[in-house]
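All protein chains but one are shown at their positions in the complex.
Going by the order they are written in, the chains are A and B; count residues from 1 in each one.
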Amino acid sequence: MTRASIRFAPLIALALAALSPLLLPTYQVAVITYVMIAAVACLGLVLMTGIAGMVSFGQAAFVGLGAYVSGYLSSQLGWPAWIGLACAVVAATFAAGLIGAITVRMSGHYLALATLCFGISFYFLVGNSEMLGRFNGLTGIAPVSIAGLELSSERQTYYLVLVMLVLVIAWCRQLLSSRTGRVLRSLRTGPVIAETFGANAHHYRLMAFVLAAVIGAIAGWLYAHVQRFLSPTPFGLTASIDYLFMTVIGGSGQLWGALLGAGLVTIIKHELQGLLKFVFGPTTRLELLVFAAIMIVVLQKARKGLWPFLEQRFAPHIAPVADIEPAMLPCRCAKPEHGLTVLSASHLRRSFGGLVAVDDISFDVKSGEILGILGPNGAGKSTLFNLISGVLSRSKGELSFLGSPLSKVSARDMCRRGLSRTFQHAALVQDMTVLENVAIGATHLGRRGLFASSLRLDRAEERQLLGWSMHLLDRVGLADKAFELAGNLSLGHQRLVEIARALAAAPDLLLLDEPAAGLRTNEKAVLSDLLVELRAEGLAIVLVEHDMDFVFGLANRLMVMNFGRRIAFGRPEEVRADTGVQEAYLGVAA
Amino acid sequence: MNTDVAMILLQDGLVSGAIYILLATALVLVFSVTRVIFVPQGDLVAFTALTLSAFEAGERPGTIWIVTFAAGIAVSLEMVEAARWRDRARALQSLLRFGLVPAVVILAALFLVPKTAPLVWKMAVSAGLITCLGPLIYRIVFQPMAAASPLVLLIAAIAAHLGLNSIGLHAFGPEGVRTEGFSGAPLALFGMIVTPQAAGVLASSVVVVAALYLFFRFPLRGRALLAAAHNRRGAEIVGISTVAAGRTVFVLAGLAAAISGLLIGPTTTLYYDSGFILGLKGFVGAIVGGMAVYPLAAAGALLVGTVESFASFWASAYRDVVVFLLIIPVLFWRSVSVLAPEDGLE
Partner (left out) sequence: MTALLQIERFSVRYGRLLAVKDVSLEAHAGEVTTVIGPNGAGKTSLVNAIMGLVPFEGSLAFPAWPGASRSIEARIRARISLVPETRDLFGPMSVLDNLRLGAFALRREAGFDMASRLAEIFALFPRLAERRDQRADTLSGGERQMLALGRALMLRPSFLMLDEPSLGLAPMIVAEMFRIIQRLKDDGVSILLIEQNARAALRISDRAYVLENGAVHLAGKAGEIAADPRVIDAYLGGSMALADSGRQRVSGRR
């Protein structure tokens, strides 16, 4: 496929979707309407499960919440559907906010099970509620009307649902390409990236949870006013599982996957029943077996879901064309003057159970200085980094940053105070572009949030943040790769992207964990030049590295660690001459 | 509520708890070796009771056809693979493993179980049929996608559950069954009246969990299974086949399901679709135990059983809701107390 045809594919699809009710029989129009409603519900799940990595077995409950709120208001109080929509959204926000406040701190299976518990409870509560018609259901729900025109025929509701689907997709796309969206997309790899760059991961997880619920409620609202009759059954656990099926089969990280999955699952379930009737008789339930078999085979052949599978077959990733001019940030603040102590640590200690990983470590680093840390694997260097950057809490010892003591630090605080870091194992979001990855670093420099990006009010700030990221990519020599997916880069290049991302946070102190590993000799020289330049600009840099030539060529001072202890600290030539270092580390008989 | 009622409820709770322990242990076992949340574990439990009840009625249970069908698929998959590698030895081995073993059990079920056969013999053949299903499901569903993410494996497990459910209705019909229990006079223990059935359930559960614990603690074979759980690549390079480890653990899971089914059969009426909620409660127990620690999973399962028993006394319509809502604080506590959670689904 050519680039142009891919760009226009959504438009062509939309045109087809708009024309099809004129060509298809009513029954099929109705089926497609339900597919699209399911697709809306799945879009919520894509945000939560696919993008933010939280599995939910409760999506149908939120769909049901939206449906019952608007359905009740319409059938019992005679309120118009549009007010019902607003109420459904507000109710979903509150319910999800409340439930999410308890559950999003849970991880993995705990969260999945908790959503399942709420999902089941919703079903039973509605089924036993007199007000909502118990298991018999709620009837007499009015159709949606626009300027006096009631949308009640299959074709009319089709267009209503299509418009809402397009709006929700547009909203999600808008959101995912914003500052907020980049943080959401990083959550799937865990909370560390978000927290390292100043974003509260719990806050964002809660946001994903609420967004999923709100989008689910919109789907429920559509369902209530299209079907105009409600019973608890379509909102039970089975439905939640179906939504999860649709999302995973389509490709859980993909907006378009939701459409594909919803279509496929609904149509297969629908058609199989009719098909198998002829083979096994009218009472057969074997269609579920066949359905299960199809799902399993699809998962075995396309583990990431069908959309990525098809995309890889027919439309390999094409870098989007976007003009982003490298730009400096409107200067945040002046770097501290040369020679000022940026970080000082005294008697740091951290133990894990009985194992002391960092034991009584003291050191300081000044602006305009590179401090090298040497030591074998397992000597406690990475733990030390995690203590300084607030990823781990210390068992004992004092830390101060730019003169102010730090009592209890979190990674988030440290980023806002001006500390930035890279990781030993490159921690990039593989399916985001290089530029977007770098822009995550600048998260705490932006102000625009969810609402601004939903309404496209964040464009000016986005231009700035992306321009700044482009400028940093240029500095590490990867500007030409800005629109590649990070996962497609070589390991060495991924490390450089990490450095650019760390710089994007505009730090005063930069912690680099083995930045030269994976680089070739000439690339190391380029990196070395860059670090020298940054030092000259007044940045303080702490460097863990195994390549001794690299460290000795760069560092102003060196610290050698072994078994969690500091065995030497000083200027490189002093360390080199230190007998303790020679005995314990270099292996020279004293 | 007086003390007597409370004691009876407690006893009921402990009995269901003992069965959930077996389910939870099997789920933890399967998860730690293969990262699969084996949702169909509960279905296998229900199928065991349905199988035994068919034998008791002197009929041929539908399980025979399910096993035949599954073995057929597994053998064909194996043959295709062996042909691709031109590996005769493997072809022969798979014929034995996925063809001969189920065939022997099926023949036993077809010809050696007259209506008058003793209960123990019927139980053994039922258990044999169900145990066969474990590794067959592993071969067909999970082995081809061993490297997939836990989320995808979970979805596949749910799909497998749906499949079993639908085939279960076809094979067993919609009627519920209750199997014959151990008979005998009730015993008096510490001032409590204990039925032989309850005592049998508790004792069997303790024995099975202890046997599994010892198997993982001492013999090299058991250590090897754990090793495969800790580090797949490490296991592969010392010659512990992760495929074999997965198969072994599914045999154990099948066996545990069969034993649970034999134990639970006489205490409650089971339908072809009763398995899901059973499995879910075992899963809750396992989760409370952090999907890792066996004794804690057991405690979690007992908790679920007891809560359920008391909830059904007070508010039977909301029994399951109460169980699941009460679990949430426990989940919350477990989730924040587990350091470095590596059980992320993605």
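Criterion: contacts are C-beta pairs under 8 Å (C-beta built on N, C-alpha and C of every residue); 3 or more make two chains touch, one makes a residue touch a chain.
The model shown is predicted, which means the values in this text are computed figures rather than measured ones.
Although one chain is not drawn, the whole complex shows that of B:Ala57, B:Leu110 or B:Val238 it is B:Val238 that touches it.
Here the missing chain is touched by one residue of A:Ala101, A:Val297 or A:Leu491, and it is A:Leu491.
Residue B:Ala224 is the one among B:Ala224, B:Leu263, B:Leu280 or B:Ala311 that touches the chain missing from this view. The set of subunit B residues touching the chain not shown comprises 85, 87, 220, 223-224, 226-227, 230-231, 233-241.
Looking at subunit A, the residues touching the absent chain are 316, 354-355, 375-379, 488, 490-492, 517-521, 546, 548-549, 552-553, 562-563, 576, 582, 584-589.
Criterion: only the chains that are shown with their structure count from here on.
Centre-to-centre separation of subunit A and subunit B, using mean CA positions: 36 Å. Residues of subunit B that touch subunit A in their complex: 37, 140-141, 144-145, 147-152, 154-156, 158-160, 162-163, 165-167, 169-170, 280, 283-284, 287, 291, 317-318, 320-321, 324-325, 327-328, 331-332, 334-336, 338, 341, 343-346. On the side of subunit A, the complex with subunit B involves touching residues 49, 53, 55, 102-103, 105-114, 116-117, 120-121, 124-125, 128, 188, 190, 241, 244-245, 248-249, 252, 284-289, 291-293, 295-296, 299-300, 303.
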